[in-house]
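Complex shown without one protein chain; remaining protein chains in place.
Order of writing sets the labels: A, B and C. Residues in every chain begin at 1.
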Amino acid sequence: MSPWDVEAVRAEFPILERTVHGKPVVYLDSTASAQKPRVVIETLRKVYTDYYANVHRGIYTFAELSTEAYEGAREKVARFIHAPEAAEVVFTRNATEALNLVAYTWGEANIGAGDRIVVTEMEHHSNLVPWQQLAQRKGAELAFVPVTEGGELDLDALRSLLADGKAKVVAFTLMSNVLGTITPAAEIVRLAHEAGATTVLDGAQAVPHLPVDVQALDADFLAFSGHKMGSPGVGVLWGRRALLEAMPPFLYGGDMILHVEKYHSEWNEIPHKFEAGTPPIAETIALGAAVDFLTGLGMEAVHQHEQELVAYAMKRLLEVEGLHILGPSAEKRGGVVAFWMDAAHPHDIAALLDEEGVCVRAGHHCAEPLHARYGVPATARASFYVYNRPQDIDALVAALQRVNALLRR
Amino acid sequence: MSPWDVEAVRAEFPILERTVHGKPVVYLDSTASAQKPRVVIETLRKVYTDYYANVHRGIYTFAELSTEAYEGAREKVARFIHAPEAAEVVFTRNATEALNLVAYTWGEANIGAGDRIVVTEMEHHSNLVPWQQLAQRKGAELAFVPVTEGGELDLDALRSLLADGKAKVVAFTLMSNVLGTITPAAEIVRLAHEAGATTVLDGAQAVPHLPVDVQALDADFLAFSGHKMGSPGVGVLWGRRALLEAMPPFLYGGDMILHVEKYHSEWNEIPHKFEAGTPPIAETIALGAAVDFLTGLGMEAVHQHEQELVAYAMKRLLEVEGLHILGPSAEKRGGVVAFWMDAAHPHDIAALLDEEGVCVRAGHHCAEPLHARYGVPATARASFYVYNRPQDIDALVAALQRVNALLRR
Amino acid sequence: MPSDLYREELLDHYRDPQNYGVLPEADIDVRLNNATCGDTIHLTARLDDEGRIAKVMFEGQGCVVSMASASMLTEEVVGKRREEVLAMGLPDIETMLGGIRLSMGRVKCATLALRALQQGLKETEEA
Partner (left out) sequence: MPSDLYREELLDHYRDPQNYGVLPEADIDVRLNNATCGDTIHLTARLDDEGRIAKVMFEGQGCVVSMASASMLTEEVVGKRREEVLAMGLPDIETMLGGIRLSMGRVKCATLALRALQQGLKETEEA
């Protein structure tokens, strides 16, 4: 593999040429949403100027071209996550909707009173609240796999939660959007399956940043979001054919039906059964372009690039006085570092960094229970993607030193 | 008002310069999805190259610009439909999801066994199947306002359905996507309210094509889709504040929460309570640009332009032997004409028209019960938007003559 | 402009379909429709002693593609064994129609008759 040419990658992202408050922008918030490569922006323009029309059922050339490109994106996404077939890929609004789809349809049908729903303390609200509410509706038990002080999942605790056979589902993230922790997904799936539980994998952080293979993981469901991998806003749910086929539909309307009478309807095949109404067509085609772009870089190489950055970042951040990092050591995580500072509230960190052109997020990052676990209400978070480079981390650290200088009492 | 300059409007739609099978494209399928003006395409590029970031909670400049533009689009949409306040505008995946949101949350909470749900025979599946399935779940009665032979709603029948006070909701379209019929919405809302029923207006066809004023209509809910008005794929649900506030949330996850604990969550204010996860940000900002574009043309003028086209179309179409038009006379409809021909199946019509560059849709247009009402399994449909002109109709008619010549047995 | 789909050969089959009607004492009797476009077919067929297709007839309504391919199929499959027919798919239909490539929107039309026949063959097997 040729060495990573970050400048060549950066050249594909026009927004990186911008300045903020007169400083070159240093974008360190890809975990919230990634910037878009030229090819994605250009794909949108091309669809809208060359052949846009509504998909499916259309018999004229534009409709056929749009349908082929839209379904072509499904094939690309399926290959990207190593799904056995494209029909198992359902497009949704975002990862959140994908997870809700599972909780509302599979969950409603398969979770009953007394059943146990297992999640983890590091879940994003989107993979927690749907299960919490399902548990409340059904009188089911919601149980949490604890996070260790060092930011890892306590697998012994998981084993205990699985031991009595009451657990029906284990919903967990492949990578924490706060700690950066990459979870031992294959192991968790194996334990869950041995106990007869279905697995729901939140891939919102993993899929954009690591090689993910649903067959190697032996997963049942996987949810993720295009906007975190350089695409416009499109969500993805992958599920095993047998599970998807057995599930009732979620949203009702155009496209998801086979046949409608006044008092009776029949549902279309998967994946269409779960795609009601007109989808975001050009956006999904552009997701296909983003997938091609990432495949071109190689997901192994993407991951390695980010590991190098995060290792460098953790080393350099510890130079900043009174700065504390949440989560495990660099080799156990993806390109995310959440931290807090003795001298400054995360809001002030983010605001003062912005004055230097450095974009980081501040808050609980939709993971309040995890922050409660560590007793910090909020953190600042820097995250890295294909276009980041060591200089970005140097700019971050220099800006943090300025925060200390200004706010230390 | 200055006369409609259709060539100036056309110049804003780059796709209209394309050819299909060597013929200039004649796009007559805007009812399925509209083409995008340059300003919309350009807005997407601008957001992604100038200031894209995830919205809400972000404290750096890009996040603030994105949030302001995103919330600015909400203001524009609110003004466009004359909503009292922007907080009543909820962004969804599409009109279908907006209608499902109402059925799942307001419907689940307010419809019980024995209640009557009133829809009409001309509904799109998206405003029928959610109610049909809700009725089945709840043991409620689903009742249909019949469509007359001439393609209008039978208001006397509606009065009977409302007379015994059992009707809890009247869900109806402002404009049929097949017949083109513009329904007497203010009258229907008044009748429904007198009977104590809540109204759900399907504005998917009306909002892109007519002036719609939710306050003048005294509506309770209104759903529509950006992609039918020149925007990317974004749906809109408008609802009265009191109704939205009383409704439980729909999808759970990031952004829709105020506060999350392990076993308990509190919901955010409207509209955020209904917008879980990362929305399509650039797309929604581009919806704002589409709204500005339409406002610039003037919705009264848009409607008048389409009425002129449809009147011309209906006159010219009757020159085609063996062609039958569904629905009312031109002055009662928007720019939609569905028809069938003695000599040709709608599929063949669409395919043969495509050879002449003319794009029309063939099928049941997601309105199977309506087609059943008229005893035709499928129709061909031509529809008009701001960029269409009389020449397009001439091209349509010429192509239809060719169909007759080829297929008449 | 002569179009691939609307060549004279297909139009002949459409205007004057082969084996149009209902076969009495049929081994296979299947009704199928294409919900999206309202195409319908009623297909009847008889098998010979060795289980080969002896005769196929159809009635129905639909577009040129569905009717012409039904008509051509009634000729194409005569003498074929059940496994052969069950193994047929879209490429065979495309070849039968003269080597055209069907767009996604027309695949269901073109394969309606084949699907009806295959469904019928499976039903006789189960019975």
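Convention: contacts are C-beta pairs under 8 Å (C-beta built on N, C-alpha and C of every residue); 3 or more make two chains touch, one makes a residue touch a chain.
Values in this document were obtained by computation on a predicted structure and should not be read as measured data.
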{"item": "Omitted chain - touching chains that are shown", "value": "A, B"}
{"item": "Options B:I59, B:A98 or B:A223, residue touching the unrepresented chain", "value": "B:I59"}
{"item": "Candidate in contact with the missing chain, chosen from A:L99, A:L161 or A:L352", "value": "A:L352"}
{"item": "Residue in contact with the excluded chain [from B:E12, B:E71, B:D115 or B:E356]", "value": "B:E71"}
{"item": "For chain A, residues in touch with the removed chain", "value": "21, 345-348, 351-352, 355, 362-364, 368, 371, 376-378, 406-407, 409"}
{"item": "Positions on chain B contacted by the hidden chain, ascending", "value": "57-59, 63-64, 67-68, 71, 258-259, 266"}
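One rule holds in what follows: only the chains that are shown with their structure count from here on.
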{"item": "Whole-Å gap separating chain B and chain C, where each centre is the average of the chain's CA atoms", "value": "38"}
{"item": "Computed distance of Cα centres, chain B from chain A, in Å", "value": "31"}
{"item": "Junction residues of chain C - those touching two or more other chains", "value": "35-36, 105-106"}
{"item": "Two or more partner chains touched - positions in chain A", "value": "57-59, 63, 259"}
